[in-house]
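For this view, one protein chain was removed and the others were kept in their places.
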Amino acid sequence: MTPEITTKDIVKKYTDIRRRSEEICAPLEIEDYVVQPIVDVSPPKWHLGHTTWFFETFILAPHFPEYEIFDPKYNFVFNSYYETIGARVIRTDRGNLSRPSVSDIYQYRKYVDEQMKAFLQSRFMTETIEPLLELGLNHEQQHQELLMTDIKYILGHNPLFPAYTKGKQTVKPYVEDVHMLRFSEGLYEIGFHGEGFCFDNELGRHKVYLTGFEIASQLVTNGEYLAFMEAGGYNDFRYWHAEGWDWVKQSHAESPLYWHFIDGKWMNYTLNGLQEVDPNGILCHINFYEASAFASWKGMRLPTEAEWEVASDHFNWGDRWEWTNSAYLPYPHFKKEAGAVGEYNGKFMVNQMVLRGASEATPPGHSRNTYRNFFQTNLKWQFTGIRLAQ
Amino acid sequence: MTPEITTKDIVKKYTDIRRRSEEICAPLEIEDYVVQPIVDVSPPKWHLGHTTWFFETFILAPHFPEYEIFDPKYNFVFNSYYETIGARVIRTDRGNLSRPSVSDIYQYRKYVDEQMKAFLQSRFMTETIEPLLELGLNHEQQHQELLMTDIKYILGHNPLFPAYTKGKQTVKPYVEDVHMLRFSEGLYEIGFHGEGFCFDNELGRHKVYLTGFEIASQLVTNGEYLAFMEAGGYNDFRYWHAEGWDWVKQSHAESPLYWHFIDGKWMNYTLNGLQEVDPNGILCHINFYEASAFASWKGMRLPTEAEWEVASDHFNWGDRWEWTNSAYLPYPHFKKEAGAVGEYNGKFMVNQMVLRGASEATPPGHSRNTYRNFFQTNLKWQFTGIRLAQ
Amino acid sequence: MTPEITTKDIVKKYTDIRRRSEEICAPLEIEDYVVQPIVDVSPPKWHLGHTTWFFETFILAPHFPEYEIFDPKYNFVFNSYYETIGARVIRTDRGNLSRPSVSDIYQYRKYVDEQMKAFLQSRFMTETIEPLLELGLNHEQQHQELLMTDIKYILGHNPLFPAYTKGKQTVKPYVEDVHMLRFSEGLYEIGFHGEGFCFDNELGRHKVYLTGFEIASQLVTNGEYLAFMEAGGYNDFRYWHAEGWDWVKQSHAESPLYWHFIDGKWMNYTLNGLQEVDPNGILCHINFYEASAFASWKGMRLPTEAEWEVASDHFNWGDRWEWTNSAYLPYPHFKKEAGAVGEYNGKFMVNQMVLRGASEATPPGHSRNTYRNFFQTNLKWQFTGIRLAQ
Partner (left out) sequence: MTPEITTKDIVKKYTDIRRRSEEICAPLEIEDYVVQPIVDVSPPKWHLGHTTWFFETFILAPHFPEYEIFDPKYNFVFNSYYETIGARVIRTDRGNLSRPSVSDIYQYRKYVDEQMKAFLQSRFMTETIEPLLELGLNHEQQHQELLMTDIKYILGHNPLFPAYTKGKQTVKPYVEDVHMLRFSEGLYEIGFHGEGFCFDNELGRHKVYLTGFEIASQLVTNGEYLAFMEAGGYNDFRYWHAEGWDWVKQSHAESPLYWHFIDGKWMNYTLNGLQEVDPNGILCHINFYEASAFASWKGMRLPTEAEWEVASDHFNWGDRWEWTNSAYLPYPHFKKEAGAVGEYNGKFMVNQMVLRGASEATPPGHSRNTYRNFFQTNLKWQFTGIRLAQ
């Protein structure tokens, strides 16, 4: 935050971001806030409480002397992965908790927001708090994306297939001119630079030596992936990692998530309800194994995260989180910060793959071309896509 | 149903029983209707829908020509174990379904109830329908008991321990004069007789030859069970079935369900919230393994269902479902009826134990001394208790 | 044991029974002694060690002052379910133990047998030991049957399908004259009576009142069961217990154990190797769910154990263990003995069904018409069959 940003700006930014979470939930029935169909999906009410708990726990409680905890039991309910802050609720149990009610949680948000606004305008809001505030707001934005992916999962796995939005979804016009962008061998730099917020995992801008590579100007479409499916891609082990092939056989996977073969047609559950698969639409909801197998079938590969970052100014990105073939590992000189904030990223740096870009569910302004998203290789419920390289 | 019962009586009976289900749910928040913490517990909204679906599917749809199905997708959602009626929702998935909403389900109930009232007063309501109607009403009452047990489980496994009822629960005064009632060897008869409704598993009144036995005049108290716990009952394999002992070790069981050792005291989650265990209260929420181990520790045993039925006029029953040492098996000449109704009881006659009596959660008038309740041997969430025999 | 039985007789009986266990294993390769393909099947070398451990632990160690334990670590390895005697090896781990070697175990047997012979001829062999000796010998015979069933499982689940016996197995000529034997309503007696050994679960001869019943003069054949399979028996839930139907779907069961559909024919792994299914052969290797479903398809049922015992003098039995529809429960006045011997039977009296008769794998003279065998309802690897009743 640069000096010229005023307190008024800060309060507005806080208010805008916090309001957006509630706007995302506006179309929901109360019942939709509660359920947890799989362990990776959290109930929307939990997201609303957890992001609020973050501000309460890391800013208000330690830094605002007059603050009173809303309900001491909420720490137990809304703590997620922060081992430092006490026993956490096992993630699988979140979907069993009918209380606190949705109404209780909105009151909790209201209370914390009022206190935060008072705090931000108080003498306790010092420069040392700013990074924590930025972290809290970026954290809220990450959960806004998860709210979208989790709501889609909850509604999309209900046999009634209820729509989230009533209007017609505008399908992005797809530009047909796909081609390979070439980059020559040499030393490049990656990692965050410049001003503004970034996560700790992006820090440590450093040189990387890349051999020459090519990367696609556009993402893979539904039609291209359908060709892979129809060519028997899910039945031919040669395209798959051994672990991916085991996953195919155990999960009986045969298509992207939300695709259903009904009456001879591939249908796709979208936020507008069930629709026929659009071959010109951008492919979505595939996991790393599938992305990798598709690339292998094409005789190509996924880009590394360094290649992606180096090339990213030369193509449009932001429609899908793009799987890379880079494992999520620390950059040189990465250091975990002390305390709970240090648990944010570093402890996940094993057995996950990096995704780059952003998706239609990412809050505006939240991502950048040095942003390192990461997920396990079997997960499909994020808005993920494929960009080929060779 | 005897001839003097008028249509008005029938409509009243139907209305009263149906209303009771909704009264049971009155204290709930909408969120409480939705969750399913374990596979054996169904969400309250599912119970409300399923019992309604029963009347729609077995009475209105086949027998009331003008009836229109409320929503054809509901068959998929609210069918339970009736394989005859098409694919059923896997029980574990019930807790993932946020739709239909609670409000939708109350509308469904209202619609079906109005149609049922019209039907009951129509010329289509013939004598042949009566057994189906009785079955539907008894089915609703069974789910009323499950509503109580499942609501208790949902609230009692929430870290906020919300109370279901606000008032003070009156603890039943416990009569201290416990003694053993003696019955001599000889031929007895068991099974349903007389008029009125019974389930098919009670039919076929038949002779049984019993050796002499004694049975306790009262149920086991919390204090007596506490003595077993404090004597190391959960740590001594000699009192347990081999299967029960495996269960103890795997589940780390050490007390009845809902008991928590907090700050040096045994606390008990009740429908009024968390309270200290009352040693004079009647023991509740133990499974067959525990009931059997307790009896073994006492140097006694559980009664058989025949012994229980023969003796039942000589003691008060109705506070707890009482575990017997009888496996749930068909009476002589038991016959499954054809069609879906035939699936009601017979197919569960393996690897379950019989419970006799009734509980504080049983609807008034629903049980009788020939009633055969049954559960798996590891389950604790019903209102179960122990009566000793030797 | 009656007084006229001489020491010489006792030593001969001991020697004969012990030798038979080793004869059963004579055709095995050393490797066959070691493996445990499923948790219910124990490695043959374990059976040989465990039965020896029984004599060492319950007779020699406590009653023969000069006896020295062969190897104190063997208690840990060969103890099975006797919780009283110290920590037991988890059954699933038996197949991981390459030591003690087969040769070590034969030395252990030799050592214990020599000591036992010395003991039996010593002044320490008193009348009070006799029941323990009888129990040990009957225990050895039970494990002889398990040796046969387990060896069949080990060889029959090897892709090379090695034969156990080299010669041609003589198929029992099947008498076609099957008919129903009728028994009238009335009081009968069941339970052990007379002299000689019996297990504690047979004791307590007592009256039972039976309604009239019919029971088949012969066991069900392969051909009859094939008709059930071909009529879609494994695809029609109506014939199955709910739990049985779940088992069918999860295990993808479609035939008795050891049946393989190869090149258009049903083949059957027998102790002589793979052979075509003989439709006149007596059906074998079905579990309780299958026995019960077959009976239901026939419009009949399985007999109760009381019916079976009452009728058993009127038909030939001994080819298969015959599933009854009786749960394994204590007879009236059943008492567990104190100490480890008391763990023999009583603790298994839950969630198992009784089988009556004997099988081609039962040692001669081991069974009798009051013998109560018992297994869980999903198990198929015993030599089990079906006798219908109605």
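We just call them A, B and C in the order they show up, numbering each chain from 1.
One rule holds in what follows: a contact is a pair of C-beta atoms (placed from the backbone, for glycine too) under 8 Å apart; a residue touches a chain by one contact, two chains touch by 3 or more.
None of these values were measured; they are calculated from a predicted model.
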**Request:** For the chain that's been dropped from view, list the shown partners it touches.
**Result:** A, C
**Complete:** Among A:Arg182, A:Lys207 or A:His314, contact with the omitted chain is made only by A:Lys207
**Request:** Just name the one of C:Thr7, C:Asn96, C:Asn235 or C:Ser251 that touches the chain not displayed here.
**Result:** C:Asn96
**Fill in**
Per the whole complex, from C:Tyr33, C:Tyr234 or C:Tyr289 the residue touching the absent chain is C:Tyr33
**Item:** In subunit C, positions touching the absent partner
**Value:** 29-37, 45, 73, 76-77, 89, 93, 95-102, 154-155, 157-160, 162
**Message:** Need a quick check: the contact residues on subunit A for the chain that isn't drawn.
**Reply:** 81, 83-84, 187, 206-211, 237-238, 240-245, 288-289, 292, 301, 325-327, 329-330, 332-333, 347-351, 353, 377
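Heads up, the rule we're going with is that only the chains that are shown with their structure count from here on.
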**Message:** What's the contact topology between the chains, one of line, ring, star, complete, other?
**Reply:** line
**Asked** Taking each chain's centre as the average of its Cα atoms, which is closest to the average over all protein Cα atoms shown?
**Response** B
**Message:** I'd like to verify one number: the distance from the centre of subunit A to the centre of subunit C, where each centre is the average of its C-alpha atoms, in whole angstrom.
**Reply:** 58
**Centroid distance [mean C-alpha coordinates] between subunit B and subunit A, Å** = 45
**Message:** Where in subunit A do residues touch two or more of the other chains?
**Reply:** none
